[in-house]
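Here the complex is missing one protein chain, while the rest keep their positions.
Moving on to chain A:
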Amino acid sequence: MRGALAIGLLLCMQSAFAQDHSQHAMPPSSPTTTDEHAQHREHTTGDDAPGDYRSPVLTDADRAAAFPDLHGHDMSAHMDDDPFVWMVMADRFEWQQGDAVAWEGTAWFGHDRGRLWLRSEGERERNHGTEANIEALWGEPVNAWWDVLAGVRHDISNERLGHHGQDWLAIGVQGLAPYKFEVQATVYIGEGGQSMLQAEVEYELLLTNKLILQPRIEATALGRNDAVRGIGSGLGEVDAGLRLRYEVRREVAPYIGIERAVRFGKTADFARAPGDDAHETRWVAGVRFWF
């Protein structure tokens, strides 16, 4: 029954078309230019020579309506396709086993083609005081996946370790490598001809869409020995971390993890000198957040 009805409806419609077409020819075209636009030719008729369509002849009124005075307005006030945007993110903000607090944060401000980046990384430990740096960089995208950044870095002074602040020029890249590895690599040129390379790779492994395991590895290499800071030339230290976070919401994710610092060569020697281990493993717990 329903099928028949459906067919009936269709047939009725088709007959309705036929009826319409026979009984109601299209309305005679109105002579005004505006109505001519809207005309159609019926499917069935083909009496006009093909290609004879002519657009309406324009009047001065048409011209005036087409290009009105915008009183100096343009689209930019109504659609900003390159707005000023900013973001602050604490990628790591954590307590570390052994009574230390560590952080790694980023903020950016700007537009699609250029942003001011502020980055800071550091830790505060009972025996060693605060080791921290802050960077200000200008970054621009150079292709689909990579940004190039250049700017300055300041390492804050540490009285307990007896060193003064240090300034660096920084140039680096950051972006998304194939297979979605987040990569950041920066070369620093410092006072007295010192140089440094820092590289960091992160990956996100989705256990669920909210429970995310994040391996992370960071390596530091120095141009020459720095006894005060306890870093030797060449590859000095590699920090490898594994953090498991739960995104309560995208912006807020508490985590727990484990971090292992491995020191090499001269850096290991520097570490051992005051009686510390060359390698260290620590539990961490913290929160990742952004806004």
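In this text, a contact is a pair of C-beta atoms (placed from the backbone, for glycine too) under 8 Å apart; a residue touches a chain by one contact, two chains touch by 3 or more; residues count from 1.
One rule holds for everything that comes next: contacts and distances are computed from a predicted model.
Protein name for the hidden chain, per its UniProt entry and selected from "Copper resistance system multicopper oxidase", "High-affinity Fe2+/Pb2+ permease", "NADH-quinone oxidoreductase subunit B" or "FAD-binding protein": "Copper resistance system multicopper oxidase".
The residue from A:Asp82, A:Glu191 or A:Asp277 that touches the chain not shown here is A:Asp82. Of the listed positions A:Trp95, A:Trp145 or A:Tyr246, the one in contact with the omitted chain in the full complex is A:Trp145.
Where chain A meets the chain that is not shown, the touching residues are 1-2, 4-6, 8-20, 24, 26-27, 32, 34-35, 37-43, 48, 50-51, 53-56, 58, 62-63, 65-71, 73-83, 85, 87, 112, 141-145, 176, 178-180, 205-210, 250, 290.
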